[in-house]
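Beneath this line is the structure, given in structure tokens, with notes to follow.
Removed: one protein chain of the complex. Kept in place: all other protein chains.
Let's look at chain A:
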Amino acid sequence: MTPLDTLYLASAATLAAMLVLGDWRRAGVLATLMYGVQLALLFTMQRTGSTSFDLSALGFELSWRFDALSWFFAVVTLGTAFFASWYGAGEWLRAYTGRRRLFQSALAANVFAMLLLLGSGDLLTLFVGWEATSWAGFLLMALAGGLARDAALRYLVYAMAGAMALLGALVVLFQAGGSFSYEAARATLAAMAPGPLWALIILFGLGFGAKLALLPLHLWQAAAYSETPAPGSVFLGGVVGRMGLFALALVLVGLIGIPHLQALAVPFTFLTAQDVVAWVAALTVVLPTYTALKQNDARYLLAWHGIGQGGYMLLGLIVGSALGSAGGLLHVINYAATQATLLMVVFGVRHRVGHTDLNRLGGLVARMPLSFLALLLGIISLAGLPPMSGFVSKWMVYSSLIQDGRPFLFLAAIVGTLGTILSVYKLIHNLFLGQLRAEHEQLNEAPLSMLIPMLATATLAFVTGVAPGLVLGWVADAQAAIGLPVIDYTLGGIASPRASLDMLWVVGVMFAGFGVGALLFYGAGGKTHRVHQLDNYAGGHFLDAGMRYHYSDNFYAGLMHLIGGWYRGSFHWLEGAIGSGLSLVAQGAGGWYRAINPAFYLLAASVALIAWVAL
């Protein structure tokens, strides 16, 4: 039995255990331990590859194997599952009123399906894994009912449309090459004419882009991820969307190859396929990030950022240089730690307060200081500032864009980061800073079972920010696995004559600066003085507890005055128009079907089927 077999067995055992024992009081603890075991098994496995079982059905071979890319994404998946499950193992589970067995099983099913997807050894297996992941994701998204069900159904429409596109792409590829194996596909794609190749890129893009929520397929994600119960939302937000990136890396980079994309021109323009994908990624960075800026629910704000951050990953990956693709892949793991931290904090607040409405919170730092610390580290990382890990991966993406001579894409990435900084400030301000409401005076800090995982992921994001070399090795192996140039890394970052980064120095100098400041302040006898929150300046007004001066509604009024006109809801309009068009066609077809004798159609269809089977 290979190590991969053991991993799959462990994952399947987790699913089975949750199906049987999901209602048990300690099911969360058991699940966490089992995810921990899976993670440990993964670490004992060789990074560069392991194979598992083959099976053949209907004359096709299905095979599962792990390479370094799969291993990298599997680490992120299992790590996120481990912490998300831990988060939901204690007090959260006791307070959870939904169906526990269903929830625990859905989470385990997601992990198992994603591991199957990551281990796919040929295109057919990839499709099987893709479908399994989509349906498992739907289960997790839908189980809360109500708004969640509506959001999940919307997701399902996108996922199924994507799956159909993917199936179409596979059929085209199989027709051309006669095999589903990666090697055959690589050879077929290399020899393919531009027309069919474009069709394939678009079909694959639609299929995988729906999961990654690339523009314009992004509308479903925020609601579907936000309305899920807390650990599920952490898991979905942290890693599930990244399966789209995994598949795109596998197909666009691994099978088609960056040089081929560069050589494939868009007819009648100066653009290449690489430019098109890069611009889709850049728009995915900018537009959803500014949509996040307008959200008034902390969960939705973070979920919209999830879409935008996916754009950074694809942007870095598609640049294709050692630096850029390493940045894009590194951002997957950095972002997972960051987003998991942020969502855990937000759901911790929800656990205590009962809602995450940014207009009805504030001042919680005095009551939930450790959550505040975790959120602070998280937003620094999400905004891409040192000393957190988000800085490293974003810096790599920026540098690669500059080195590659793409100033406008660089500008788009910077504009996206600006939106991120603005909206994460809104997040921390409206949640934790400002005036504590009277009804929140008696609030407790989030329970320990929720605090430990959020602080752990925040610490991970910090440690991998100070010493990115700890995880850059995994990234380098993943790059090698899909034929990209491999990054030259050190413990502190990147050693390259054109762009080098040593986070050990950056963080050292940064903290030395704080140290000098503290030394000056305290050395000169500086004393701090705490005042009551109503001892505050509001143009000279005397404040009392009945007066709200925590400014949260219409937060960036001045900015919105400038850019508010740009929010036109075009994508909602597009989605609505396509939906209405389809519904019109369906109504017409239905009417036509009903108007003429339905029995005749049934008979004709049956005869045709029998003829096809018989012949």
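In the analysis below, contacts are C-beta pairs under 8 Å (C-beta built on N, C-alpha and C of every residue); 3 or more make two chains touch, one makes a residue touch a chain; residues count from 1.
Just so we're on the same page, contacts and distances are computed from a predicted model.
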| item | value |
| --- | --- |
| Among "Spermidine/putrescine transport system permease protein", "Cytochrome C", "NADH-quinone oxidoreductase subunit NuoB" or "ABC transporter substrate-binding protein", the UniProt name of the subunit that does not appear here | "NADH-quinone oxidoreductase subunit NuoB" |
| Chain not shown: contacting residue from A:65, A:260, A:351 or A:367 | A:367 |
| Which of A:301, A:436 or A:472 contacts the chain that the document leaves out | A:436 |
| Hidden partner chain, touching residue among A:355, A:498, A:541 or A:572 | A:541 |
| Footprint left on chain A by the chain that the document does not show | 363, 365-370, 436, 441-445, 527, 529-537, 539-543 |
